[in-house]
Structures are given as C-alpha cells and as structure tokens.
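Single-structure report; data block below.
One chain of protein is taken out of this complex; the other chains stay put.
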Amino acid sequence: MKKIEAIIKPFKLDDVKEALNGIGIKGMTVSDVKGYGRQKGHKEIYRGAEYEVDFIPKTKLEIIVDAAQVDQVVDTIREAANTDKIGDGKIFVLPIEEVIRVRTGEKGREAI
Amino acid sequence: MKKIEAIIKPFKLDDVKEALNGIGIKGMTVSDVKGYGRQKGHKEIYRGAEYEVDFIPKTKLEIIVDAAQVDQVVDTIREAANTDKIGDGKIFVLPIEEVIRVRTGEKGREAI
Amino acid sequence: MKKIEAIIKPFKLDDVKEALNGIGIKGMTVSDVKGYGRQKGHKEIYRGAEYEVDFIPKTKLEIIVDAAQVDQVVDTIREAANTDKIGDGKIFVLPIEEVIRVRTGEKGREAI
Amino acid sequence: MINTGDTAFILAAAGLVLLMTPGLALFYAGMVRSKNVLGTILQSFIMIALISMEWVYLGYSMSFGPDVGGVIGDLSWFALNGVTTEPSPDYATTIPHTVFMIYQCMFAVITPALITGAFAERVRFGPFVLFSLAWAVLVYNPVCHWIWGAGGWLGSRGVLDFAGGLVVHLTCGAGALAAVMVVGPRKNFGRANFMPHNLPMTLLGTGLLWFGWFGFNGGSALAANEIAAVAFVSTHLGGMAGMAMWTLMEWLRDDKPTTLGAASGAIAGLATITPAAGFVGPNSAIIIGLLAGLCCYFAVSFKNRLGFDDSLDVVGIHGLGGVIGTVCLGVFASKAVNPGGADGLLAGNPDFLVTQLFGIMVVGLYAFIVSWILCKVIDMAIGMRLDTDSEMVGLDQAEHSETAYNT
Amino acid sequence: MINTGDTAFILAAAGLVLLMTPGLALFYAGMVRSKNVLGTILQSFIMIALISMEWVYLGYSMSFGPDVGGVIGDLSWFALNGVTTEPSPDYATTIPHTVFMIYQCMFAVITPALITGAFAERVRFGPFVLFSLAWAVLVYNPVCHWIWGAGGWLGSRGVLDFAGGLVVHLTCGAGALAAVMVVGPRKNFGRANFMPHNLPMTLLGTGLLWFGWFGFNGGSALAANEIAAVAFVSTHLGGMAGMAMWTLMEWLRDDKPTTLGAASGAIAGLATITPAAGFVGPNSAIIIGLLAGLCCYFAVSFKNRLGFDDSLDVVGIHGLGGVIGTVCLGVFASKAVNPGGADGLLAGNPDFLVTQLFGIMVVGLYAFIVSWILCKVIDMAIGMRLDTDSEMVGLDQAEHSETAYNT
Partner (left out) sequence: MINTGDTAFILAAAGLVLLMTPGLALFYAGMVRSKNVLGTILQSFIMIALISMEWVYLGYSMSFGPDVGGVIGDLSWFALNGVTTEPSPDYATTIPHTVFMIYQCMFAVITPALITGAFAERVRFGPFVLFSLAWAVLVYNPVCHWIWGAGGWLGSRGVLDFAGGLVVHLTCGAGALAAVMVVGPRKNFGRANFMPHNLPMTLLGTGLLWFGWFGFNGGSALAANEIAAVAFVSTHLGGMAGMAMWTLMEWLRDDKPTTLGAASGAIAGLATITPAAGFVGPNSAIIIGLLAGLCCYFAVSFKNRLGFDDSLDVVGIHGLGGVIGTVCLGVFASKAVNPGGADGLLAGNPDFLVTQLFGIMVVGLYAFIVSWILCKVIDMAIGMRLDTDSEMVGLDQAEHSETAYNT
C-alpha cells in the first residue's frame, strides 16, 4: 500500500475528486493547508500599506492506494489539478506499512 | 520508530485520548480534516433546495511510537474509536527514519 | 528524497521560514494542528469554573528535501524554533518514494 | 389623548425589545459548540413567529383583556378585536392601544426564548416548539395578567414589578429549572468541556441586549416622562454595577477577570434591576447591580459543583436575578423617586417587602410546577431529548440539515 | 409647525433605515463563500457613499423636487438648495424638511444595495458602481417621483405604496432579474454547491433588518401618530407570519425547518407588507405575511429548478414580495384603518385593485427594461463580469486585495 499526498489549488478539489471517482478511488482525506513556494504570494492592502502575503491557501489530499494503482492515481490528479500555472502543486508518494479499518479491523487492501 | 495516523470521528477524540493515556502514550498531534469514503455524506437544505455534502468532518491523529508499541496502540485506538458504524475511520502505519526533539536535540526513543 | 515534518510553536513560524530561506529551502507546506504532550495545557475560566485545556495550538511544517539536506534542515529548524521551553516541538523524518510537480510532471529533485 | 413624544418613545422601545431576541440568540449561540449554533439561534428566533401569532389570537387577551376574577383576561380581544389606535383607558393612556399591545408582544416573545439557554444543545425542535407555546399560554399569560393586567390579583395586592422581574425573569428561571430537571444533562456532561465556540458573538449579543434593555425597562414607563428617566438611568447603572462586581470577583478569586464574566455580570445586573428600574434611585440601582453580580457569580460557580446542567445559566442569572431584584425593590423602593410606586423597607415600610416576597413565592411556585408538568407530559408523550447520535452530530445537522460555518 | 415627537420619531426612523444597509451587507455576506465576503459587504456599504452623494446633488431634487409633467422633479433643489429646517408644505409638514430629505435618502441608499444579491460573487467593482449610480438616477429617482413625489403621475392616478413595495422592492427585483439575465450564472453553477459560509452572520443581518424595518415602514407615516402605530404593528405581524409560513412549508415538505428558512420567510414577510403597512389592519397583515412566506418559498424552490442564478434570491423574495404586497393592498386596504388610504376589493372597491395592478405593470416593466439596457450597455462597454481566474480566487482578493478571515 502507498500513501499519496497531493497539494493542489483549493478550487480544483471538486475536479480532482470527480476524476478520482472516475478511476474507482472511493476514499480520501482532505485538509486545508497553506503553501509556500515558487508561486508569488499576493499583496494585501491594509490602510494604505501594502503587505506581501506569501503563504497561499492550498488543499491537501491524502489517499491510500494499492501500490499497483499509484501511477494511475498520480496521473489522474495531475490532469485534473493542472492549470499550467505556477502553484498547481505537488504530489508525494510515501510508503505505508499497514492499513486498518477501525470498524472491522480489516487490514491492507480490504481496509480501503 | 513508527508513525501512526488515525482518521476518527471527531466526537471520539476524548475517548481515544484517554484510552491512549491508559497505555502510557503521552503525546500526539491532532488536526481537523474532511473525509470522503463509504460513509454517506449528509444532505443540507438551502432555501428549499437539497444538496448532498459528501465531505464529512473527521479528526486526524498523528502519533509517533516505538515500533514495539504499534500493535497495542492500533488496538487501543480501534477499541476506543469504534461505534460499529460505517465511517469509524482508518488507521495507517508509516515508517519513520528519525525523530528529534527541538528543545534538546534528543533523538529517537528519547525524543518522544 | 525525504519528508521532514516539524511541529513547532505557532509564533515561531516566521523565524523558521526565514531561517530555511537562508539555507535555500524555498518551499514548504504549513498547517494548524493541536498538540498534546509534556507541555502542560493552559487553564480556561468559564463562568467561575476552571477547565484544563490540554490540546495546545501548534504549527506543522511539511518540507520535502533532498536526502543530503536533511541534517542541515533539521538543525536549522531546531535553532530557529528553540525557546528552551517544554513544548518547542518535534521533528520527524519520513522516507519519500516519489515527488511529482503537478504542472510539469517533473519528478524527484526537479520537482521541488 | 395621544402624545407624539410618548408614542415615538414606546414605538422605539418596542423596536428595541424586538431586537433583544436576535441579541439573545447571539448571546446564547456564542456559548454553545459550533455544531449547535444554528439550532440555538433558531430556538430564539422562532419565538418571534410562534409567540407573536399566539399573542394576537390568545395571549394579549388573556394577559390584558377584560379581567375574570383577577386570574385571567377573557378572550373578548381575540384577534385584537376592539384593540384599536384609540388609547386604552387602562393602559398607557397617551398612546394608541395597538402600540401598547405590540410593545407587550415583544416581552411575551423573549421570555420563552430565555428558557432555551437551560436545555441548550440537546432538545428536539418539535417538542420544544410545543413546550414553548404551551408555556406561553399556561405560564406567561396568567402571571402577566396577575401582575400587569387590569384587575390582576397580585397587582391588586400591591405586588410591584416595573418591567418583568417576576413576569419575565422569574417565570423563565423557574421554567428553566423545571426543564433541566426533566430533560437532564448533556451527554458527557462533567467529563468533556463544553467550551463556548465564539465568545465575540456572545459579547455582540450582550451589547445588543443592553441596548434593547433601555427599551425594555425605559419603555415600561409607557411614556417619555420622569419615570422613564428614572428607569433608564437605573437600568444602565444596574447593568454596569453587575459587570463591575462579577469581574471583580473573578479578579479576586481567579486573579483573572474574563470577557464572558463581564458579559454575564452585565446581564445579571440588567435582569436584576428590571423589576425595580422605575421605582428606585441611582444609588440604590448601583447597590442592586452589585448584589446581582455578587450573588449570580456565586450561584453559577456553585451550580458547576452541583453538576446541574443548566447549560447557559438561566436559573443562576435570570431566575435568581428576578428574585433578588424583586426583593431589593421591597427594600429600596421610594415614593420620593416614583410617587406612583411604593415605599420599601428603608423608607420604613416593611409590609411592602412582605408583599414582594409573597409575589416571589406565588409566581416562583406556580411557574415551576406548571413548567415541570408541561415538560414532563411532553417528554413522556413524544420525548424532548435528541437521541444520542443526533446529540453527537449536533442540532444543526440533525434537526435542521444546515451547517453554520463552511469554508 | 414643528412637532418634537414627530421629529424625534423620524430622526430615529432615519437612523434605523441607515442601519438596514449594514444589516443587509451581513445578511448577504453570510450566504456567500468566504472568498467573497468582503466584496459582498462592500457592494452594500459603498452605496451609503455613492447614493447619498447622488441624492444631495441630483436624487432628492429629481424625486421630490418641483414636479415636471408628473414624470420627474426639476433640479431646482440641486445641492439641497432651498431644502431647509422649515417644514416642507408638501411632505411631512410637522418636521424639518431636511429630516424628510435624509429619511428618504436612506431608502435611496438601500434599494440598489438590495440588487447586489442577484449577481453576487461575480461582478467587477468598477462597472458595478457605475451600474448602481446610473440605476439610481434612471430607475429609482423617476419611479420614486411617480409614486411619492408631489404631482407624480402614478400617485395622482391613485396608486398607493406605503413604504416602498413598488418604489423599493419591485424596482430592485426587476433590476435584479435584468442584471442576472445579462451577467449570467456563476462558474460551475449547478455543479458545485455554493454553501453559505456563515449563517449566524445572515441571522444577525436578519435581526438588524427587522429592527430597521420598523423605521422603514413605521417612519413612512412621517409622524408618531395612529398611522405609524398601524404600520409598525402590520410590519411586525407581516414579518412573523412570513417566518411562520416558510418554516412550516419546510417542515411539511423537507420535514426539517431551517434557520435560513426562518430568516428568508421573515424578510419575505417584511418586504411584502411594506406597501400595505399603513393601510391594512393586523389580521390582513398576518394573511399578507402568510401569503408572502408561501409564495416566496415556492418561487425560490422553483428558481432552483430553473437553473437561474439569482444568487441570493432578490427576484424571488423582494421582487415577488413587492408584487404580492401591492396586490394585497388592492385587496385588503381599508379606510376604516387609514382614512387617508383607500378601500380595497374586500371593502367593495375593485377599481383600486385594478389601479394597483396597473402600478405594478408600469413600474415592473419600466424598471426591468431600463435596468436591462443599462446593464447590457455597461457590460458591452467595459464588462460586468470578473474573469474566470478572479472569480475562482474570489472578490476579496481579486477586487480588493483583502482577506476576510486570518488566523
């Protein structure tokens, strides 16, 4: 099993979710994060003063998948999340040693 | 060292925390996430229209433990978080290569 | 590639970010978490009753770096985040199998 | 004959009292957990619809209509029949009768809304609506008639209540006590912390309530005259003294004054001065406010030890406030301040204090008993409580299919 | 001769109507997504500056200045020239003329602000400001003159509108319809859910709007007299009945009443009673409120099926409310209630109903056509819509370089 973490632009969440459903991914965990990277932050105006805000709202997806599915999932996310602009995000693949479903105790593949 | 990530139902946090204290786990990191999976989302009514909201509020626990403790911790979380209903959540076990305590620089077991 | 996760005190974020910029780290992902550990929580007063709140606001950094940079990054974070008080936080190092940039599809080192 | 100044004043006051219900909704909603915000707000808001409707077709006539044996008004004013823009001969003789009617309507609306703080975060909407309606009819209307209705027996016996220490605050406090006893505590009460989810919202509510209270107490003079001035001034002083005392107690005992403490003290002071507002001078008002802050602070802390889940302290603040205020009126009332009022203990008239105590006993017992029976019957018939799962999920989703905050 | 009671009343009423604009800002802002909160608030707030300025140098004179052929006021009152503290002979003869002027200013301010709910979350600030200004000049001022201006042709024909069913609610509803047709739906409309980001904010706005509405309708009597009493009472009853009906419909059809439903029903009831407030009795007011809740509930649900993105339901609530209220006035109006008013259908006078229908037709068509042309021209000239990226990022950052919430 692998864990795929993807940092994407928030307004792309629906597209990515639908795309993943399309390839049979029926579970994921999502959270709001702030990102810092190449993409220039935006300026904010506060009573005549300008501030540079360099942390940009991003959405983080965590998806546990079978090792065999990794490439497909990665490609799917890339297509759906891509706007060809800096800041589209990153995808990280991490190893997972075990997955357990709380309710049943099922492990591995059965658990997801 | 291993990292245990558990996605549970928010109102189970206190129970899980107490159960973990029971087996001597004195540290963890918690965050609010949204989950998508088998559990059906709820409907919301907005001026006579019904919407399906399929991301469900969940709580994510991150616990670094000694490899030897993993099974005990997993079982403890399972018992405490279980409501026998779909959506009780998942537990993931990830490898950790190093743990450092910021304050002292202690590493590994000493750091947690 | 490695993933470095650091749990630090929120008000230390700016210092850590600057320090990391200093050593050429130009990307990271940040999120708000709550921490539980040695550091005593604070008491809250609510209409004459006192409550112990034991989850403390913390900030979590996620940084993907080249394996070679890990030690330098860890040390940099430690220095910048340290206040010599309990609760300064932890740093975890996790293995990463792959990194992909959404926009370009670049992998590994090129992706960060 | 109609006086434009008085009419302008009471219309403004009626608007202010209406505003208190949304104010209360926010005051309460800020103290609940985020999954119960909307349900809590709606419990107050819905009273505007429910009780106003009841008021037009039942409540006003029962409360202020032609007296029947001192105990209740008959129903001859059903649908406001005969309630016109002509001033009433009995009430507020310088303004249109309808203005008096709508002003009183606002009082009837907020009183059951006050009760909702006691069983916050755990009751079903349907049974709650039923309870509130029945309570308005069987508790509020009669008590209102006894004290403020022309010919009401307690009023005739000399019981005084300027703006609702008995009619509003004691009835809702007693109702709250009964309801909590029937409904029981929230799941995990005592184990988990139920932290307020948004205190700025509670402070905003406090500000709106204070502002509205000037209409509540000031307007109870029913004219823009000297009595209104007396009531307005004591209201402000009572509220500020309550805030001063509560924060002071926190400072001394926990060495930290809190924002919620300041708000709680203010509401305690405002509730407590209510029955006395138009009958006492400024210095008495300050003493009353200080007593309110002191007693309510201890009552609330004490409750916490009792493990009695009056979630937002309706008993400890409104109920107790109504009692203290009514007693203090018996002590500090002075005809020098308000010739239409009474002389109290300090003015050498202990009898009046006794009368007030009698009023407290009667209203407190009546409101408690009827409320308890109502609540019990409804609970046995259809169940007041949410099932455990729904309580865990929260009122907003379980009862209203809504979410307060989306990002 | 100036009457202090009337002056106090209308000054208070003017303050209340001013408060409605921030109230509306919050009512709307709570329903948008968090990235559009500030832009939405500003669309209402800026009207206070924009329209007040226009009012002093153009609007007041066009609306209420010396009549030209029944269609418009001349510009002789430019810069309030001749508008002094002397009472006007034509309007509100017991208060300073400037008080009447500023009271009417508040109406002119909130009307275009109401429209903003229709094209929420997607228009550029500059073109929006331009549209609102032109709309005030070409739609609001003329219609206001026709109905309320001395010599206005619709008023002379006997069309009645107590506090703005036609002048305020129908014009903004028709303008909203036109604007939505020109501007089009939000990106992903129908696909994504646009959940309200903060419903407590919307409920707070509702509370402030209700409170302000007493000034809006009550003050339209222009004196603290019997008519003010009638208007105040029907306003409250209309609002509460609207709330009651909407929540009831939700309860019956979705078996869950909602908080937003209660708020929506209240606003529907308040908007609908507006034209009739000072001309009908309490029981008629309740019927009108119930009808408002019923019709607007269905209109809004129906719209959802139409896939027509009137984002915050300006057409379904204000536009429709203005129409229903104006028709109901034709049905329920009674000289017994207000001798200065008219007798409606039920009082055996069908002609008046016809007159009202005529008024609706004229105002509805005029407002719709002019609004559509204005919007179209501006859209073709400089473009009303945000580009897609900006719409995705949200108004706050794209148009104002601000963020509503920071942690």
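Every chain is named by a letter (A, B, C, D and E) in the order it is written, and numbering of its residues begins at 1.
Definition applied: a contact is a pair of C-beta atoms (placed from the backbone, for glycine too) under 8 Å apart; a residue touches a chain by one contact, two chains touch by 3 or more.
Bear in mind that the values here come from a model prediction, so they are computed numbers and not experimental data.
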Chains still shown that are in contact with the chain withheld from the display: A, C, D, E
Option from D:Leu260, D:Val314, D:Ile360 or D:Val393 whose C-beta touches the chain left out: D:Leu260
Residue in contact with the excluded chain [from E:Met31, E:Leu58 or E:Val99]: E:Val99
Of D:Val180, D:Ile286 or D:Val315, the residue in touch with the unshown chain: D:Ile286
Hidden partner chain, residues of subunit C it touches: 11, 14, 42-46, 50, 53
For subunit E, the residues touching the chain missing from this view: 2-9, 11-12, 14-15, 18-19, 21-23, 25-26, 29, 37-39, 41-42, 45-46, 48-50, 52-53, 56, 79-80, 85, 95-96, 98-99, 101-102, 105, 125, 198, 201, 204, 208, 396, 399-407
Positions on subunit D contacted by the hidden chain, ascending: 3-6, 8-9, 12, 16, 33-34, 195-200, 203-204, 206-208, 210-211, 214-215, 218, 223-226, 228-230, 232-233, 236-237, 239-241, 243-244, 247, 254, 256-260, 262-263, 265-266, 282-283, 286
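Methods note: only the chains that are shown with their structure count from here on.
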Chain pair repeating C-D, as identified from B-D, B-E or A-E when over half of the contact pairs by residue number coincide: B-E
Separation of subunit C from subunit E, taking each centre as the mean of its C-alpha atoms, in whole Å: 51
Sites on subunit B at which at least two other chains make contact: 31, 44-46, 50, 53, 94-95
Residues of subunit D engaged with two or more neighbouring chains: 400-403, 407
